[in-house]
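Part of the complex only, each chain left as placed.
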Amino acid sequence: MRKHHRIHTKKPGLPPGTLISSGFDPAVKATIHITCFNEDSFREYELSSAAELDALPLTDTTCTWIELIGVDLDTMHHLGQIFSIHRLVLEDMLNTNHRPKVEDYGDYLFLLSKSIRQSAPDLYIEQFSLVIGKNYIISFSEMPSNLFEPIRKRLRPPQSKFRSYGTDYLAYALLDIIVDNYFTALEHAGDQLDLLEEQVLLAADPAQIRQIQSLRTDLLFIRRAIWPLRDVLSTLERIDSQLIHPRTRLYYRDISDHIVQIIDAVETFREIVNGLMDIYLSSISNHMNEIMKVLTIISTIFIPLTFLAGIEGMNFKFMPELDWPYGYPALLLFMALISVMMLRFFKKKQWL
Amino acid sequence: MRKHHRIHTKKPGLPPGTLISSGFDPAVKATIHITCFNEDSFREYELSSAAELDALPLTDTTCTWIELIGVDLDTMHHLGQIFSIHRLVLEDMLNTNHRPKVEDYGDYLFLLSKSIRQSAPDLYIEQFSLVIGKNYIISFSEMPSNLFEPIRKRLRPPQSKFRSYGTDYLAYALLDIIVDNYFTALEHAGDQLDLLEEQVLLAADPAQIRQIQSLRTDLLFIRRAIWPLRDVLSTLERIDSQLIHPRTRLYYRDISDHIVQIIDAVETFREIVNGLMDIYLSSISNHMNEIMKVLTIISTIFIPLTFLAGIEGMNFKFMPELDWPYGYPALLLFMALISVMMLRFFKKKQWL
Amino acid sequence: MRKHHRIHTKKPGLPPGTLISSGFDPAVKATIHITCFNEDSFREYELSSAAELDALPLTDTTCTWIELIGVDLDTMHHLGQIFSIHRLVLEDMLNTNHRPKVEDYGDYLFLLSKSIRQSAPDLYIEQFSLVIGKNYIISFSEMPSNLFEPIRKRLRPPQSKFRSYGTDYLAYALLDIIVDNYFTALEHAGDQLDLLEEQVLLAADPAQIRQIQSLRTDLLFIRRAIWPLRDVLSTLERIDSQLIHPRTRLYYRDISDHIVQIIDAVETFREIVNGLMDIYLSSISNHMNEIMKVLTIISTIFIPLTFLAGIEGMNFKFMPELDWPYGYPALLLFMALISVMMLRFFKKKQWL
Amino acid sequence: MRKHHRIHTKKPGLPPGTLISSGFDPAVKATIHITCFNEDSFREYELSSAAELDALPLTDTTCTWIELIGVDLDTMHHLGQIFSIHRLVLEDMLNTNHRPKVEDYGDYLFLLSKSIRQSAPDLYIEQFSLVIGKNYIISFSEMPSNLFEPIRKRLRPPQSKFRSYGTDYLAYALLDIIVDNYFTALEHAGDQLDLLEEQVLLAADPAQIRQIQSLRTDLLFIRRAIWPLRDVLSTLERIDSQLIHPRTRLYYRDISDHIVQIIDAVETFREIVNGLMDIYLSSISNHMNEIMKVLTIISTIFIPLTFLAGIEGMNFKFMPELDWPYGYPALLLFMALISVMMLRFFKKKQWL
């Protein structure tokens, strides 16, 4: 959810493991997508309630991928019982503010990460969690999306080699897509940055400050989501668990590399955004100087001239120059002279 | 206490272990709440002086929870003698400026942390310390509150599983509530941040600077309270003490996770507040530009016109245009022309 | 010495161990205070020259505390010979710019720290060094003070348990007082900070910048003095030396805790001071806006009016309105109208 | 490519190891330069398509250096098959956004770094990757350049000792040139910095802000390219691989030293650039002060004088001074007096 500064509040004093969904959009209807496959077979089911789960032969395949989209406490409870998942895990899945982490529960790994969705101009940071078992995987996304469709596409062809890999490889494929999405968000941020830099250097405009701040906050939140993910992946690379095949570790290292690239880019962008703020401030000051120059030039030229005109407008009886026939043109000439001198002075000062 | 910048001063030269309460509100009346329970029984006592302690059968239950609220030197002394607690521990409990820490004294653990109380618009950071023994726990809070009422509620039902857990679990439950309260404070800070950001982006106002500074100081003090708590919990997770059951360590790790989340949020908020300060400054500068533009537009239009009027107001004898019947309207036309040109100039400069 | 930015210069090329006092106030008269005590006896001597040292029975007590105040090269030499102290140690004692450190010379420990003296409004950072031997302790202070009087007071009563502790405990007592004095300085800084923050938020004043800078420098120097002291104490806690009794280590840890508290407070104060600077700058800008508003309001109201008066002051022959009987009141009315419109404009812009 | 803020986007969901060139300039025609040498022979080939590779006797020499310039997917595939290189390696070579890294694949080392090309005023950061095998080396550069010509020159003479060293030394020679090029870029940046500092101290000009920002971004990108290279080299120094002869490690340490020097210079330059920004801002403020002073001096001198002239221009019937013969000169004298006093006031305030 965009509401960046929102912090989850568990009601203090509740016993641990109480299932409460917090921070989720209640309007999202929960759905369950199930993909069962092994080298020979491939089946897909679309369920809409937890009750339908029991009717399915979930445990007789090499790999069953249960994809939960949106919060449904009943289904969670149900799955928790079927696969005997710890209640603290279920609680963490439902807490949108949890930091990415990975935990080894022996029979399964629990992995929590953040998924990024760029729906211009807004950036959504959503929860994405995985339970990786021996022959099942439970993925949980906050909002519906067709993010994982390419994976199903790669699984459907009967001769797909993908089908022969285990749940650890499926987990890799899912995480790879999650991480690739960060690149998309950063590309968007990079383009905005290019544009903003060009605009701010051209002329500062109060509307830009809003964009700079929004970009800064976006980068801050991407950073907050991606940094702990690095630890998660480096834990996965080295974890001592039968669930992760040594061959798959190479792929996890590949994601690790990508994450470091993302962190690198985020930190670079953050510095550039901070630089933009400086440029913005200096641009405003330059603008102020421009305004002051105009005011000063006009004032310093005309104020003395007006004074002279005022002098000659006085009503003293004895002002000899007033009766002098050439007084008027002489004064105008003198005024022109003063103006020219002033303009030269400003030219010398490089104000013109 | 809100008085953030207050630092405790022990009178230099006093021998160590001298009991002096420092930094506490003397107006708070000390009370003692005692909860004794085991799987079969549950008793509660409300005492108001140390003397009543002796009459109680404190040591014959699985778990005795002695809750001290407010400072009472006599009671402390008394408890120190009953449970043979080191005098340095008692001294630390009474020093409101002490940093969170945990120390293993063999027979008991001493844990010192900070409790946060958000009583809008002020934030109170109070001392909260625990002595965790084999079958007793002493909690010490600075101010009365019903923070721990939910725990007692969970303990009261005869069939409560909670009663069968040891003092380490009770300590977990107490700390969990303390830490959950940080979330409440951060949620409040997050809301204020959202509001302030919106307001500052709209228009800077000197009153905002006070709010920004107050928010900044609050975050600074939350941060100062929470960072050392992380070490405390990670020590508890790994401590080699018979007082902590391995099963409970999982729960301590859960609090650890929450603390990392809080640290994460605090650091993010701190960056956003610093960004707000920049926006505030740029907003003031923008406002200044606005003011200067108005002044400059009015001045540069009217100063030359006034000069022209001044010219024609001079009293020279020989000013032919004054006698020309169309002189007046011609001048007015000329003035209108100048104004239009000026306005075009400002439009081109995008000042209008 | 307050002269913060002073750096000691040894004359380059001198052999190491050459005794030169550098950075000390030469006006301070050196004195020697000697306290000999064991469980049964207690004697005090006040010497004024090194020569008197030989007459004293220094080595037959449990503990001899030789307190040097002010620099006296002769006495140092003398003591160096009596207790066979390394010449590099003596050189370090005389170098006011040395960083706090502790060094194990086998027969004795050499400890160097900084003592803080708050003599409002100035902060003095002075050298304090200790040589801790088996049955003697040499303390060296830069300036006379009654800082250690409470220790003598605790030693004097015949039944004092203090007397039975060794030199390691006496060293603890001395360091405890030194560290407690940092709290006093921080309390003073905290009060100043509270006051300054209130003042700066009210109205910025160039005098404040001087105070902010002074406070900032003070904190910088406290920080510079306290950080290395942390390493000193943590070394003392873990040092493998017969001179430190295991029982005393607990007390050293207590000082360690206090030092961490001080560091914590210093870092917090430093952040608040930096925040103050921002507030100061924004306060000046706000003030500027105030000034500009007044100028702009007055100018934009009266400049057009003056122009109108100038128009009617022209000397054209044919200005019909001048002959119109209601011309004058009509113009005044028109002027009033303009003024009201202007004021409304400023009200809308919230400048009034 | 200069387009700094560009981030590579792999199409999410593609299987790993899919060869796609991303971020490369498609206009660059790919070429292949092959250098085969051993102590006795030296041959060079220039190929333009992958097909010609098969005709070459690549494997019968001590060292075959295959230099790819520009992207050619066919050739890559081909080489991948000939030397059995992992598909992830080929994928990484084609990803211009990859961070420098080194990976040990047993039969060969894969090394990825960034090459810097200074084509004033722009800075290009390009990909440079190496596959270091037992008797072959594959280098891949993004753009054509004669950067490595000196190496070929050193190899051509029949008596060249270079020819007897292995591929690890050739890799050193290539990396040494890559790293030396960073010095060239930094020298250029240093010269610009010298120039800019001089200019900004003289007079701030909005054009400078663009240069400062450009310099800052350049340094940021050099930094981003060089930091991970340090880890690469320190890995190479210590890697446990038969491909690196112990004798060559000394040379790798030499490059390591150069990289640390570069990092040092980059960090120093970055601080100086940040200082420049401060100077720039203060320079603008000074300029503003200059402008305001002129305006204020002119205004405060003439506004009171104009008022006086206005007074005497009033049409009251009874203004005795108007009839006084010396009224006019007396007023002029009075005005001169006021001007002189004003000028003195400004002189005292040091505005003149």
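When the chains are written out, they are named A, B, C and D in that same order, and each has its own residue count from 1.
By definition in this document, contacts are C-beta pairs under 8 Å (C-beta built on N, C-alpha and C of every residue); 3 or more make two chains touch, one makes a residue touch a chain.
Being a predicted model, the structure only gives us computed values, none of them experimental.
Participant: Total copies in the full assembly, please; the file places 4 of them.
Facilitator: 5
One rule holds in what follows: only the chains that are shown with their structure count from here on.
Participant: Quick one: compare the interface residues of chain B with those of chain C and tell me same or different, with half as the dividing line.
Facilitator: Looking at both copies, the contact residues mostly diverge.
Participant: Using only Cα atoms, superpose chain B on chain D and state the rotation angle in degrees, rounded to the nearest 5.
Facilitator: 145
Participant: For chain A, give me the residues that contact two or more of the other chains.
Facilitator: Those would be 281, 285, 288, 292, 295, 299, 303, 306, 310, 313-315, 319.
Participant: Among line, ring, star, complete and other, which best matches the way these chains touch?
Facilitator: Chain contacts: open path, no cycle.
Participant: Which pairs of chains touch each other in this structure?
Facilitator: A-B, A-D, B-C
Participant: Quick one: in the complex, what on chain B touches chain A?
Facilitator: Listed in rising order, the residues are 147-151, 153-154, 162, 176-177, 180-181, 183-184, 186-187, 190-191, 193-194, 197, 201, 250-251, 254, 257, 260-261, 264-265, 268-269, 271-272, 275, 278-279, 281-283, 285-286, 288-289, 292-293, 295-296, 299-300, 303-304, 306-307, 310-311, 313-319, 349-351.
Participant: Mind pulling up the chain B residues that touch chain C in the complex?
Facilitator: Residues of chain B touching chain C: 3, 5-16, 88, 97-99, 101, 203, 206, 209-210, 213, 216-217, 220-221, 224, 277, 280-281, 284-285, 287-288, 290-292, 294-295, 298-299, 302-303, 305-306, 309-310, 312-315, 319, 321-323, 325, 327-328, 331-332.
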